[in-house]
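Removed from the display is one protein chain of the complex; every other protein chain stays in position.
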Amino acid sequence: MKKTINAMLLLMVMVMMSACSSLGVKPWERGSLSRDDMLMDADALDLAFDEHIYFSKEASSGGQGFAGGGCGCN
Amino acid sequence: MASPCEILIETDDAELARQLCLSGQREARRIEQKFSRYRDDNIVHQINQGQGQAIDIDNETYRLLQFADRCYQLSDGLFDITSGVLGKAWRFDGSNRLPGQSQLDELLCTVGWEKVEFNPQYVRLPAGMQIDFGGIGKEYAVDKVLTDLKQHCDREIMVNFGGDCHASGPPAQQGAWMTGIENPLKPGDAAEVIRLARGALATSGDAYRFIVANGKRYGHILNPKTGWPATDSPRSVTVAAGTCTEAGILSTLAILQGKDAESFLDAQQVKYWCYR
Partner (left out) sequence: MQLKNKKIAGLLSVATCTLLGGNAQAESETWDIDSALLIYNETDRVSAIEPVINAKKDLGDDEILSMKLVLDGLTGASANGAVPSSQPQTFTRPSGKGSYTTQANETPLDDTFHDTRVSYSLNWDKPLDRNNRRNLGFSFSREYDFTSVGANALWSHDMNQKNTTLTGGLSLELDAITPVGDTPQGLTDMDDRIRVSSSEDRTLLDLLFGVTQIIDKNSLFQVNYSLSQANGYMTDPYKIISVVDSSGEPAYYLYEKRPEDRLRQSVYGKYKRQLDNKDIITTSYRFMSDDWGVRSHTLDLTYRVKMENGYFIQPHVRYYQQSAADFYHYFLTDTQAIPEFASADYRLGEMTATTIGVKVGKTLSDKHVWSVRLEMYQQSGDSSPDEAFGQLQNQDLYPDVDAVIAQFNYSFKW
């Protein structure tokens, strides 16, 4: 498991280093990206509900946000 | 301020009126001296000559930069105080000479507000870049003079610098300030008289500064992304808003929207007058 995680971290760092300098848009090209439904946390209430439901039914939680559930259900 | 300036106040106290006008004139001069880019003894000159070094700034300069930053963001980059250098390629003298694209491309490399680093202590421009408060300086002066004068006077005041004006409230006798909007097709004639009770008006347009080439008209308000003026812009746009600074920004952005000027202004839900 450690190996997988390390490989993933390495991949992440590589993606960061290689991608970030060449990717991107100019400030005036942000039209589509600034729309509500293109935000990473669009449908925030749905995401919160899902996180809560799956927290109480499965052994995993978090990922996009913190893993804590604040709930006695699991 | 290369235009006639007036401060109007309805009073029978001549001494008060004289004092207010003097103090308004002093403040307007101060702002012009501090932020004009045609001087070599002010902060703007220091910043532009910084050669990539950080230049210490005072609070007022910081607030103007912060405001320019906000406008840049809100306009998705259409309002950019580093775009003044593009004017080097254009001569708006009524002639028909268009700039070469290669010259524009070269100048565009030195345009881009996002390359400027600033904070309350200092501002740092990459070498070769320049800032220019021309797009907000006059309107800021109108608002600032009015705000200052109001602190010494409980009468309503109107400050008018060359057609960009701001009234603190309606004059008791007349109920509104009579303000004329110039018709760009007939310079010198008031096309419409607006009764302004309170708030501000600002006008942008190419009434005097444009060139005509290949049968097309090119106004002096340049798009900082392309180096070219918008095509199919209104000849002049006057916007009414709470302050002169807001009205000025909105009218400038409207010109840059070209044929979409009216729909942009409709979306802002402000009063405006466009002449095409």
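In order of appearance the chains are A and B, and numbering begins at 1 in each one.
Assume contacts are C-beta pairs under 8 Å (C-beta built on N, C-alpha and C of every residue); 3 or more make two chains touch, one makes a residue touch a chain.
What you see is a predicted model; the values in this text were computed from it and never measured.
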item	value
Full-complex contact with the absent chain, from B:29, B:70 or B:276	B:70
Hidden-chain contact residue, picked from the options B:119, B:174 or B:231	B:119
Sites on chain A contacted by the missing partner chain, in the whole complex	1, 4-5, 8-9, 12, 15-16, 19-21, 23-27, 29-38, 40, 42-46, 48-50, 52-54, 57-60, 62-68, 70-74
Footprint left on chain B by the chain that the document does not show	63-64, 66-67, 69-71, 74-76, 78, 114, 118-119, 140, 143-144, 147, 241-243, 245-246, 249-250, 253, 257, 260, 263-264, 267-270
